[in-house]
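These notes concern the structure reproduced below.
One chain of protein is taken out of this complex; the other chains stay put.
Take a look at chain A:
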Amino acid sequence: MILSKYPYVVQKEILDHMGYNDLFLLSFASKNMKKFIKSSQMSRFQSCSFIKYTCDYRDEPWICVHYGKIRQGIMRIVKREEDKNDYFQLNVSGKTIDFRFKRVDQNIRFPAIENSYYMYPFAAYQETEKESVIK
């Protein structure tokens, strides 16, 4: 399936059905894709009230987008688990950061997302580089 073979309206419609966390990861696929996301989802991004960086009771930062009365998570930032080997690396603003997916039950924390659970991106940091990863 070649996404670029679809007409613009179809590509936009597909992106319209993606959550912010999936769009965030899709933007790393290529520079052109990032440009396309920015241009096609402009009205959606403009409807964002704010992006919240917050910490939960475990002192683990997480980032979510608020639009209207709905909030949708983009990612969490957690301490790297050395026993896990399913990390993939992404270059975020010039810094290479390890990411992995973790199953999150939607009913507990993120009521805005459709399925009862979904795979959620977690950025991981080594203790020494915690601050730089969060930045």
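Going forward, a residue touches a chain if its C-beta (ideal position, glycine included) is under 8 Å from a C-beta of that chain, and two chains touch if they have at least 3 such contacts; residues count from 1.
Assume contacts and distances are computed from a predicted model.
The chain not displayed here is annotated in its UniProt record as "Skp1-related protein", chosen from "Skp1-related protein", "E3 ubiquitin ligase complex SCF subunit sconC", "Exosome complex component rrp4" or "Fet3 ferroxidase". In the complete complex, the residue from A:25, A:77, A:97 or A:124 that touches the missing chain is A:25. Residue-level contact of chain A with the missing chain is found at 1-7, 9-10, 13-19, 22, 25-26, 28-33, 88, 90, 99, 101, 118-120.
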